[in-house]
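The other protein chains are all here in position, but one chain of the complex has been omitted.
And now, chain A:
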Amino acid sequence: MTNRLSFAAAAAAALIMASDMAPAFAETPPNMLVIANRIDDIKTFDPAESFEFAGADVSRNVYEKLVNFDPLDLDAGYQPQLAESWDISEDGKTVTFTMAEGHVFSTGNPVTAKDAEFSLRRAVLLNKTPSFILTQFGFTPENVEETIVATDDKTLVLTLDKPYAVSFVLNCLTATIGGIVDMKAAMENEVDGDMGNEWLRTNTAGSGPYKVVDWKPSESVLMDLNPNYHGDAPAMERVIVQHIQESATQRLQLERGDIDVARNLSPEDVAGLDGVDGVKVVDELRGRLMYWAANQKNEMLSDPKVLEALKWAVDYDGMSGSFLKGQYTVHQAFLPLTFLGALEDKPYSFDMEKAKAALAESNHPDCGPIKISVREAQERLDISQSLQNTWGQLGCEVELIVGTGAQTLDRYRAREHDIYMGAWGPDYPDPNTNAATFAQNPDNADEAGNTGYLAWRNAWDIPEMSEKTLAAVVENDTEARAQMYRDIQAEHQQTSPFGVMFQQIEQNGMRSNVENFVAGGATTAVSYWVITK
């Protein structure tokens, strides 16, 4: 009996002790924003290298750019930020920026054109993954000293290899890689000629509203106000982003008031928050697309009528109304809605009669075996299983080849798939980001190794469409440029081996008192400085 009592006493003591130590109630302070998010993809904060979603969220709040988006008016497009104005030369190849006054880095150093020159040059010289966003304008490590030049502290001159649409150039400068870093701070921490790359991986030196004061990988990011910030002082003086993997855990924290925003809620948890006091869910259209793509090396899948049949035999509404409910909306063009030139037309619906008729007209009326290469992510598996079902109704023998992300990607880049079930997000907020990969293939030969082009990965040889896509990036009339993209997409919908199906909706759960939370739409990342509570 004594022993039994001692167990009970020990257990009770532990719980009582814990309950005594747990906060009786939870509410974050009015000047602090606490966010639960999956941030284990952050590898670096260096804008010349950062290319992950969670990293972009930090970068947008830490680094200013020559031009940037206003979070409360994303539709307005790029606006002046560190550059107060810009001029284009008559030949369209030179862009001259005039720097704005009064911007100061968190280190206390003023922002000058020399910092902008340094930042853009180092992005090219370091040659990290996102460098293509700048090098596509002809900047190379060999020519940056002539093509990216600060003529004085207030003037930056960019010389392009040919005339491009100015909207294309400026949109690219709003990407993470366009972040302007403090040259002095970076060079003081240079190691082996890395231009501060190693130091900037874990430290920040920007002129944005916040600075990173602590980062524990896969654990948390802590940002405090940049005391030298040029703009209005943000209401949130401290932002803490905690890595919380589980949706159910995020929901519990949100309901308890321990966090202000939960960014990775599953549809079930979003539904569970319905009617919960003090909590709201805000939907926002993002840029990620879900698509399938057919390898044109496969004879059957290169038959236009087979492709047409497969596009009709997709249960778009069924999927978006069930397991994708609230997370994806039906969208069938390669530019996400809200992008310049986005096409809203949805020519395909789930129509088995039309699908069977198209297949009957093809050279493969009995269909044949199709292997869908898909990574082990739940939503992609669910979509693939739906395709397996509906394409199976067409008479196709569909097999799912499930692998890790890296395995399926390896197969895709090696052009060894039949159908690839994939997702694609824009790299920078200009229509060319998707057009240049879905609708351009500079050389279809295997040895060309153009793995960056989705058209190449699917062995889709499109010299004419590639020309049209290239023409769109040099069109300076913005409306004409938008129409060019709409035309390309309409043709792409009919002829391409891509079946674009859905565009992502991000559902963020937050406390009712959180206002102005903008995740970034389809074009950019989250902006903490406009948030109030």
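Rule of thumb we're sticking to: a residue touches a chain if its C-beta (ideal position, glycine included) is under 8 Å from a C-beta of that chain, and two chains touch if they have at least 3 such contacts; residues count from 1.
The rule is short, and it goes like this: contacts and distances are computed from a predicted model.
Per the UniProt record, the chain missing from the shown structure is "ABC transporter permease", taken from the list "Cytochrome o ubiquinol oxidase subunit III", "ABC transporter permease", "Sulfur carrier protein TusA" or "SufE family protein". Per the touch definition above, the residue from A:P30, A:P217 or A:G321 contacting the chain not shown is A:P217. Touch with the chain omitted from the figure is made, among A:D73, A:D410 or A:E479, by A:D410.
Where chain A meets the chain that is not shown, the touching residues are 3-4, 6-7, 10-11, 14-15, 17-25, 28, 32, 34, 40, 42-44, 51, 127-132, 201-202, 214, 216-220, 222, 240, 242-246, 248-249, 252-253, 255-256, 258, 403-404, 406-407, 409-410, 413, 427, 449, 451-452.
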